[in-house]
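Some chains omitted; the rest stay in position.
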Amino acid sequence: MTTPTALTPAVPRLRLARFRDLTLVPVIVLLLIVGAFLDPVFLTAGNLTNVLQQQAAISLLVLAEALILISGKFDLSLESTVGMAPALAVLLVVPVSAGGLGIGLPAVLVIPLCLLIGAAIGAFNGFLIIKFQLSAFIVTLAMLIIVHGLHLGPTEGKTLFELPESMLYLGGAVWLGLPASIWIAGALFAAGIAGLAYLRVGRSLYAIGGNIDAARAAGIRVDRVLWGVFILGGTLAALAGILETGRLGAIGSGMGVNWIFMVFAAAVIGGVSMDGGKGTILGALTGVLVIGLVQNLLTLQGVSGFWQPVVYGTIILFALMISRIAGGKAQD
Amino acid sequence: MTYHVEARNVVKRFGPTTALDGAGISIAEGETHALVGRNGAGKSTLVSILTGLQRPDEGEVRFSGEPAPALGDRDAWRQRVACVYQKSTIIPALTVAENLFLNRQTEGRLINWRALRARARELLDTYEVDVDPQALAGDLGVEQRQLVEIARALSFGARFIILDEPTARLDGPAIERLFDRMRALRRQGVTMMYISHHLDEVYEICQSVTVFRDARHIMTAPVADLPHDELVDAMTGEATAAYQARARTPREAVVLAASGLSLAGRYQDVELSVRSGEVVGLAGSGSSGKVSLAETLVGLRRADTGAVTVNGRAVRPGDVPAALAAGLGFVPEDRHHQGFVPLLSVAENGTMSIAHKLGRLGAVSPARRRARAVRMIQDLDIKTEGPDQPVGDLSGGNAQKVVFARALADDPDALVVINPTAGVDVKAKQALLGAVEDAADRGAGAVLVSDELDDLRICDRVLVMFHGRVVKDVPRGWSDHELVAVMEGIEE
Amino acid sequence: GSDTTTTTPAAGGEGGKVGIDHPRADSDFWNSYIKYVPEMADELDVELMTATNSQNDVAKLVNNVQALIGQGAKAIVMAPQDTGAIASTLQNLENKNIPVVTVDTRPDKGKVYMVVRADNRAYGTKSCEYLGEQLGGKGKVVQLMGALSSINGRDRAEAFGECMKEKFPGIEVFDEPTEWEGSKAASMLQTRLEQHPDVKGIYMHAGGVHLAPTLQVLKQKGLLLPPDDPKHVVVISNDGIPQEFEAIRKGEIDATISQPADLYAKYALYYAKAALEGKTFEPGATDHDSTIIELPNGLEDQLPAPLVTKDNVEDQTLWGNQVK
């Protein structure tokens, strides 16, 4: 019945699909070339390392959001976790004199505590969204506000700068000539790429995001997987907070604030669909890089602060169009 | 005796609807058991209960005498039962290979994609499904997707397999291959539950049959000593005669015509003219281009060359509103995809394309809409709580009737219907075919695209397409064998 | 006074380029500052690099500073709106021997060459004293606060609150967290006036965002009355933008504290240049009506922030009277 000829388009189509993760690569190449012409500093190893280091923390949020988006959900509260988890962890360990809560847990616990707080926020989100079947968008929007309040409240909006050493280490250390945060983000992205490609649970995210009923019918433990993804997301956001804390040397009340839009922008221009089931971690990574390079270039060029948003937004639109044209499919 | 599968006194309610009201089924080991009933009788609901997707409000399910596993224990369910659901469970963004082995891509820890593809290739070959395992499932046609679903369900090695209307989207040869497969499985002792609205299929491969009506169990009997009429009567609850195609004499006026129509990769050089009062069938095997052609006639596609005229006037190509305004009515191929808006009511879906006639100055009068809808519900015998029920809550066949009702809403001069009876029960099928014939009797011309030979019997002539070309114009009075031969390109 | 310094520009631009980061581009005060910077650079003959803008985001500030260093800055002028989170950047700059002048805020930790700012706590205290005296130590006062996450907002609020508690215990203060948003300010003030129609005084943390909404709400409530009217609400603002002066002239508000945008720009560059020239400073009075004080991590030049009322609103040396 189906003639063999009908099958021929499959092969080029597949190649295209592979490429679809990498539609931003030409954009990145273009940015590198244009940047090199505009500023001699741009293409130096030092500057590019800076870009990577600057994007390390936010890239973890993009990783988290990409996982959540692929499984068809949504998490806005990640940005508040970035500041709140480290802040609360620090308050639990430092003495009252340094602004602490007077609980005085051992300082070595600060990092595990921070990650635990992130995981707990993710778990709570997951609980409301999965068990209560509430809208993910609005739950995590409310949580964005609440979690930020739980940062402002106990710190009274003050910056915490007397931090345990361990809290500062990761964000500041240099391993084998590169900042540790680059290694960490790199390793996690590699794990994400591999996990989503080669693990059953990774593949199940695509199934859940693509057709949740079908996933359930195929025996995937949908609720458990989704919950896990939210917890992982919160944990990654807390880790992003740790890296950022080390980079900045303190925890300000504005840490993470307004990151989430950029996070979505990076994920979506990188090919992750807001409708779930589509996109790759590698694509999301290219999205992060584009945004980092554009920001760096705007800084180097000293574009006036007033007009920066216009230039910046326009470049995002262009990246979007290129990925649309290269990808060939309507976006959603 | 212990049955392989048993459901007893199952009650399932959805809000005000009782989908199952103390119904049950008992299937002996190794038999192929048919479940039949009208649209909305509760068949698919029983399927979701037998596969552990939904919990019955009352009643119990047993496998080989053992109580069914807990709802959360998906693995236990999957060992006991595999299923081709009525609703697609294909994930469009994933490849065919992955869809086939969803959640069982590997025994080990890491997925070996090469091995997975090979397994998929092998599985597809076994079932003679000719698709590339690496293609994205979303790029497949309706029929190919269905074949992938079937191949997946049959490949689990489960001892009990449910097939909920697997043939609704398949053409003749594909159905034959499926039946060969099912017979082989039966020889291996596999138990099957088979749901279909094609009763001759029931007689062909099932040993016993259970009839549901209005959410209740009506009867269970061996197929062999059950006359066809009695089965239909059990389903409908009244004496029902077989459908008789009517005789007509088409008038002179051409209401719908296409000339020199070509669309690259789909069909070439199509000439077509439908006269007032004439029903023209469009037949062809899979991928013959018949659906694309029909979609072009109604403006869903734009042809590369050629023109479509309605009542002698050219219609702007690729413009559905223009086609509707010119006097067309149509039923799209896939009701879920293009047919209805699930959240909107029966009334709104049914009157969507005539909304401009239900009020002045851009307004729509809810009262008039309701009145129209009540008439539609009565005319086509739609089983619904009322005009305000969302179409998404209707059973498949009833949703199809709503889509049909909309096509007829404007008393179209020309009617284009694509697979109109897909998933529709015997009685409904009669109603829908009757509606096409009524329209023709009123003076409309109709194009009926179908894979079902029974549907095509009401046509005054059948155009057969093969590889994108109209190869033969067969007048009324053909035999199944004759027509199939043309469709398969065996006979010119 | 402004132009009383006697610096002689020693061999123009000797020390190298000065990198400068602006904190934000969405407030009137900072925009005036941004406009003064190139003017003052010309005047002082400082070789200024293209300015960056960190849009009120300390993470961006850190990135910008990295870029400025990469491009060869020998001294940095910045205005970190988050005074803690800049610590490791300052450490970094110290290691590289790059002197830092901060404007408007005083970093909590990390070496700075000079902090150029008017004392934000002093704003709060002065405003409290003015209101307290005008109201005779009793009545109700609304404080339209800035963002609680900003050090300046917090300093003003704390000093204002402490002063009120100490010196004017008879005054009841309502704190409104407006997040520097005009919309919130209008809503909160309107609601508070509904609840307490007898509010007698208003302290606005930032004229740029709070002035127009406050006047609008007062007008709607029929409370925009001349100072001699018994129902007049006493309003004091902070910033010193031209519109506040205009409102003082009209008698719509009573006073403001002029935060010297021009002097911020001027002395930021002045000290940056001095640092490049290897000059050092000692705590004590300066030649421009200010005092340098010693900090644990550097020095701070506390520039004068004059109280402007109807009496001195025509003073042409006020920066608000100089902008066009």
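We call the chains A, B and C, going by the order they appear; numbering starts again at 1 in every chain.
As a convention for this text, a contact is a pair of C-beta atoms (placed from the backbone, for glycine too) under 8 Å apart; a residue touches a chain by one contact, two chains touch by 3 or more.
These numbers come from a predicted model, not from an experiment.
Beyond the single copies displayed, the complex in its entirety has a chain composition of A x2, B x1, C x1.
In this section, only the chains that are shown with their structure count from here on.
Chain contact topology: the protein chains form an open path, each linked only to its neighbours in the line.
Centrality annotation: A (chain centre taken as mean Cα position, compared with the mean over all protein Cα atoms).
Chain A and chain C have Cα centroids lying 35 Å from one another. One finds 72 Å separating the Cα centroids of chain B and chain C. Mean C-alpha positions place chain A and chain B at a centre distance of 44 Å. The touching residues of chain C, counted against chain A in their complex, run 22, 24-25, 34, 49-53, 55-60, 62-64, 66-67, 70-71, 81-89, 91, 108-110, 148-149, 151, 154. If you check the complex, the residues on chain A that touch chain B are 1-4, 6-7, 10-11, 13-14, 17, 197-200, 203-204, 206-207, 210-211, 213-221, 277-278. Listed in rising order, the residues of chain B touching chain A in the complex are 51, 53, 72, 74-75, 77-78, 83, 85, 87-94, 98, 102-103, 105-106, 109-111, 130-132, 134-136, 139, 144, 171, 173-174, 285-287, 467.
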